[in-house]
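What follows is a single structure, and I will ask about it in a moment.
Every protein chain of the complex appears in place save one, which is left out.
Let's turn to chain A:
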Amino acid sequence: MTGNATSSAWSSHEGAAALAAPALAEKRRAFDWRILLGLFLPVVIALLWEAAVAFGLAQGRLVPPPSRIFAALWALAETGELWTHAWMTLWRVLVGFVIGAVAGIVLGALSGSNRTIRQVLDPTLQALRAIPSIAWVPLFILWLGIFEASKVALIAVGVFFPVYLGIAGAILSVDRKLVEVGHVFRLSRVQLARRILLPAVLPEAVIALRSGLGLGFMFVVAAEFMGASEGLGYLLVDGQQMGKPDQILAAIIAFALLGKSADSLLVAATRPLVRWQDTVRERL
């Protein structure tokens, strides 16, 4: 396409300027279409299933067609039930995430910047990390009761480890050459941390927080499975017990939307901090 534009531009001088701008715009639009290709497969499958159920080839009782899922979602939204459940889930993730992330950042920073602390702290934390977080559930229920505290604790544990590992690893992998620049200009330890270490670890810290948030959403489902009367996880359990697969799928869609928007929000909030990066990650 671009090749055509340039070759015709060569043929007429006045055409060159006029062609340059549309060629660029066209290129951008062509790229957008490529992104839409990703939608092709799920949309076709959904339409086929919808048609199969509509023509009576399948019952759609256990695997409801898209129309029924959206109807269920709509009904939940209309009664306001969806928002109470979504808000409850979001609140739990948020509290758990903040606790886990703060603990992960503090301990990760300590362990990354001081060798003695690392040698004392890291083996224990690595051992604890080897325990599947869900295994803590019975203990948390015994310790913290069956209400919010035990759920938030589980989410916090899930968020803590990726954040801790990411921050400690990021500090350990800061380029020695840049640290030397700080030494040459005789920065104090605090200045070195603020002016070189902190900005250098930010990109990896953002990634660590994002994977922590992802795990937070994973563990909120587990936490809500273990007994909740509100939350999207409760909708899942309720759908199973009442035999409403459309409600289960509606709750899954709500989870996906909630998780994705929380992640996008985190990325948008931290983008100004890592704008300087010379990588291709902007596209991800």
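Note that contacts are C-beta pairs under 8 Å (C-beta built on N, C-alpha and C of every residue); 3 or more make two chains touch, one makes a residue touch a chain; residues count from 1.
Please note the rule applied: contacts and distances are computed from a predicted model.
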Chain not present in the shown complex, as UniProt names it (candidates "ABC transporter ATP-binding protein", "Sulfite reductase [NADPH] flavoprotein alpha-component", "Quinol oxidase polypeptide II" or "ATP synthase subunit a"): "ABC transporter ATP-binding protein"
Chain not shown: contacting residue from A:48, A:106 or A:181: A:181
Of A:76, A:196 or A:209, the residue in touch with the unshown chain: A:196
Hidden partner interface residues of chain A, rising order: 177-178, 180-181, 183-186, 195-196, 199-200, 202, 276-278
